[in-house]
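Of the protein chains in this complex, one is absent; all others appear in place.
As written, the chain order gives the labels A, B and C, with residue 1 at the start of each chain.
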Amino acid sequence: MTPTDARTGVWLIGARGSVATTTVAGCAAIAAGLHPPTGIVTAAPAFADVAWPPLSSLVFGGHDPTDRTLPGKAAELAAAGVLPHDLPAAVARELAEADREVRPGGPSTGDTRTDDELIASFAADIASFATRHDLPRVVVVNVATTEPAAHPDDPRLPPSSLYAAAALRAGCPYVNFTPSTGLRSPALASLAADSGLPHAGRDGKTGQTLLRAVLAPMFSQRALTVRAWSGTNLLGGGDGAALSDPAAAAAKNAGKARVLTDTLGHAPQGEVHIDDVPALGDWKTAWDHVAFEGFLGTRMVLQTIWQGCDSALAAPLVLDLVRLVARAHQAGLSGPLPDLGFYFKDPDGGPGGLAEQFAALSAFVARLRTSG
Amino acid sequence: MTPTDARTGVWLIGARGSVATTTVAGCAAIAAGLHPPTGIVTAAPAFADVAWPPLSSLVFGGHDPTDRTLPGKAAELAAAGVLPHDLPAAVARELAEADREVRPGGPSTGDTRTDDELIASFAADIASFATRHDLPRVVVVNVATTEPAAHPDDPRLPPSSLYAAAALRAGCPYVNFTPSTGLRSPALASLAADSGLPHAGRDGKTGQTLLRAVLAPMFSQRALTVRAWSGTNLLGGGDGAALSDPAAAAAKNAGKARVLTDTLGHAPQGEVHIDDVPALGDWKTAWDHVAFEGFLGTRMVLQTIWQGCDSALAAPLVLDLVRLVARAHQAGLSGPLPDLGFYFKDPDGGPGGLAEQFAALSAFVARLRTSG
Amino acid sequence: MTPTDARTGVWLIGARGSVATTTVAGCAAIAAGLHPPTGIVTAAPAFADVAWPPLSSLVFGGHDPTDRTLPGKAAELAAAGVLPHDLPAAVARELAEADREVRPGGPSTGDTRTDDELIASFAADIASFATRHDLPRVVVVNVATTEPAAHPDDPRLPPSSLYAAAALRAGCPYVNFTPSTGLRSPALASLAADSGLPHAGRDGKTGQTLLRAVLAPMFSQRALTVRAWSGTNLLGGGDGAALSDPAAAAAKNAGKARVLTDTLGHAPQGEVHIDDVPALGDWKTAWDHVAFEGFLGTRMVLQTIWQGCDSALAAPLVLDLVRLVARAHQAGLSGPLPDLGFYFKDPDGGPGGLAEQFAALSAFVARLRTSG
Partner (left out) sequence: MTPTDARTGVWLIGARGSVATTTVAGCAAIAAGLHPPTGIVTAAPAFADVAWPPLSSLVFGGHDPTDRTLPGKAAELAAAGVLPHDLPAAVARELAEADREVRPGGPSTGDTRTDDELIASFAADIASFATRHDLPRVVVVNVATTEPAAHPDDPRLPPSSLYAAAALRAGCPYVNFTPSTGLRSPALASLAADSGLPHAGRDGKTGQTLLRAVLAPMFSQRALTVRAWSGTNLLGGGDGAALSDPAAAAAKNAGKARVLTDTLGHAPQGEVHIDDVPALGDWKTAWDHVAFEGFLGTRMVLQTIWQGCDSALAAPLVLDLVRLVARAHQAGLSGPLPDLGFYFKDPDGGPGGLAEQFAALSAFVARLRTSG
């Protein structure tokens, strides 16, 4: 079987959430020619001549402890205007197929298994999926709701790290699209180093931080002094509720602040708020207020308002990362992939400005193009 | 006399306007250590090791037909909060010195001189300035109020082109910081080509277009489809009155549109308005509304509001361009300098995105660094 | 037949447009209990004890020269997210019934009929509708696309005035929800005066002007000086195309300016732009920028951004006006109804601030309550 004939597995942690459902439904719709691949960077003309896994070759499964189903979630998203209202029906088969491959994961309340037993169980789920579908490669992607920050003296691994460890144990490349810990646990450092597998993270850059990654370099390049950068995010989906918890927001805010210090060279004044506003559903509004000084200390202001749909912003990047990491795995790369900083708020190194990150991505793609 | 000991002339077309006055006053204030060089890119650490003409070595003069004076204009700008209120007194000597070097230019109403006579007269003014101050080099910069678009079948050159021709005839590098025609007249093409002088333009990129030059590439790089990009500018200074005239606004809007087509690859829907709002004085507010489509056609919106002081944004760039073009002249460069596209809405070629423009500028500075 | 048993006719000029379609579909949906009557002021608890014509008693018809149909337009609006996507099917019968009562009107290209012949023809259409459905009362409402401003020396009446004259000739109360001329033609003054019929207009207040009518009084009441009030409207439906024509926009902008001069006592600086942005469809974005001065001349700024759906904002007001004018007719009122200024940008007199207009409306409703 030649590489491009092979199917590629995508194992989603949080497989019945908004991002996962939009990813599965959208992949099917684009593969069927119902929609153009808007938002998928690896489908843009400049990157088109790489032997990416075709969207039609992706096979989805994953872990999710909730009772809902992928078709049910898709119907809910369509009613809320997040998905085109006729899409759930059009891709009903693909949603049902993916839903059959979802396992509950854990740990559930009262679960007495040790961390190692949980990891082994999750890894077995993934391995079984690969075997069942004869998949030479499965990319594991965390798109679950952000977990509360781990307590520093808790001897147990947070769930996101259990799943990350399971991915490596099952021999799978791993992507952490959320601010949760994932592979960034000291306890997993040697496992990651010894695994020989590529991995990427963390925290997909889909809105406010994306803007900051293009605007902050502008101030630096123009030698303007940013005095304060303040922001408020309103969002109503699962992430709104999760991140309005200060503990859960801590990791996310650290990522948001990082892009400013990386590109401005200092941390300006100002805070970032994340408010849970259920009335907004999956729609997110981010207001940013930048107070800066120019020539002779003149005070000026830039404000931005970003109104986007979180799932629609995230899903194409998930598909990109699956393709990029699958190709990287195939090319024998291992360890963190700092060249994918374009996608993350809190990347594994690399430059902070979006333009430099895009240049790094382009160079990485050029290497993949010739590596196969 | 070694190059760095020499003084450099700066001849400003529109020498008693807001931008010119802020440039002269600010240069003096920074040279005297009263303010840090915020907004001057060539003073940033990354570019500091080039033998730029020191700010203290710049000698100012120029053409201006108005009756006001530089000290008077500075007092007016300080009262309006555009300059720090104690600055006019602190740099009174430098303002008065520059004011003594201002000549009326022309043509005034009823002026019967031919274009060639006007050019000769302006060139003589510049040459006399250079001789009087023993200046090895004078950079001519157009910072005059935008002129109405030239009528295509008018046999006379527009004033901005007369001044541009005079600069070349006087052997001076030339910068057009405005949307006026300047050297972009077919009638001046061979003069420019034969002059052996470097020149740069046009239309300083200080606000809305600066933002567009960083935001438009973001949409391209993320494979998001921009459907419409609409904008309104409110400004009250001389440019507000000049540009609310549709004829004068035409050139400026062409520059604004260019950055979108250059970076997006297509011209989105949407218009740009420039409103004269005298109550705002030299302060400018630009609102932009970007309607874009993401994954599965989801419609999303980005809005930006930029509140800046036009003179404070322009003046440091004028000082940058004087230094860059003076060094280019000294290094023997000639013709248009597309590597300075970072500074212009409507540059002489080069990339459209700000990050690429900054990279081009950085490479250009690296060449200058080693050329002296 | 007692008044509340009787059915009330609603004859819509522009009967297959977005506003008309939303009005017909929404009336049916609310009458059927599918949606609460959000946005209908006469359904609010404070006004509920008046014997309004029930929504279920309204019978729709109208003039429209286009080839589309009400069900077709409803499907289009649902696809664009303007109507709930399942609504066209749910009220298919009511849409089809209304569509059968639509007549082409005129004049079409090449139509040789005189104004009087056209009026007679339109009036006959309305009278026939009333007879056919045994309607004691038909309210005529203009919701057609805004027509270009009439040329002052054109001897012909503009179409909106022909329809207004037809309403009166047919003995029907008349409402002009658009900025078109309607009854505001000097040629119709005596007809209106002699008709004994109530009428109301003009130009429904649904967005930017609604905001201005609440914000401008705030500045007056607080003794703050508004220096400039600037605005830009982006909209993409039929009105976007019609109003981006400066001639058509003239009447609308006059209405928008009126609210400021009425409530501030002077006309501030600033312009209003209406841009056609087809990508926005029926969604409208209005940005307003208010530069004001406070204590000791301190300069401050208020900005507002209104993102609404034009049809959804207009339709419930159309239903309100039908009910109010029907009751006024029933109560024997005639002539212009300045107490309905709450609904209009350019009302027939009365106060300019929304609070005073709401008080006037409340008093008017109190009179209707006791008049029956």
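Convention: a contact is a pair of C-beta atoms (placed from the backbone, for glycine too) under 8 Å apart; a residue touches a chain by one contact, two chains touch by 3 or more.
Keep in mind it's a predicted model, so treat the numbers as computed, not measured.
Q: Return the single residue from C:A6, C:A31 or C:L302 that touches the missing chain.
A: That would be C:L302, which touches the missing chain.
Q: Just one of C:L210, C:L337 or C:L368 touches the chain that is missing; which is it?
A: Per the contact definition at the top, the residue touching the missing chain is C:L210.
Q: Among C:L58, C:L354 or C:L368, which one touches the chain that has been omitted from the display?
A: Answer from the full complex: C:L354 touches the omitted chain.
Q: Looking at the whole complex, which of A:A92, A:L191, A:A254 or A:I305 touches the chain that is not displayed?
A: A:I305
Q: Considering the whole complex rather than only what is displayed, give the residues of subunit C touching the chain that is not shown.
A: 22, 26, 29, 35, 37-41, 43-44, 82-84, 87, 210-211, 214-215, 217-218, 221-225, 293-298, 300-309, 312-313, 315-316, 342, 353-356, 358
Q: Can you list where subunit A touches the absent chain?
A: 227-228, 230, 232, 234, 269-271, 273, 275, 277-280, 285, 287, 289, 291, 301, 303, 305, 307
Q: Considering the whole complex, not just the chains shown, which residues of subunit B touch the missing one?
A: Here the touching residues of subunit B are 81, 85, 305.
The criterion applied here is as follows: only the chains that are shown with their structure count from here on.
Q: Top contact pair of chains, counted by C-beta pairs?
A: Chain pair with the maximum contact count: A-B.
Q: What is the distance, in whole Å, between the centres of subunit A and subunit B, each centre taken as the mean of its C-alpha atoms?
A: About 43 Å, centre to centre.
Q: At what distance in angstrom does the C-alpha mean of subunit C lie from that of subunit B?
A: 49
Q: Which residue numbers or ranges of subunit C touch two or more of the other chains?
A: Those would be 305.
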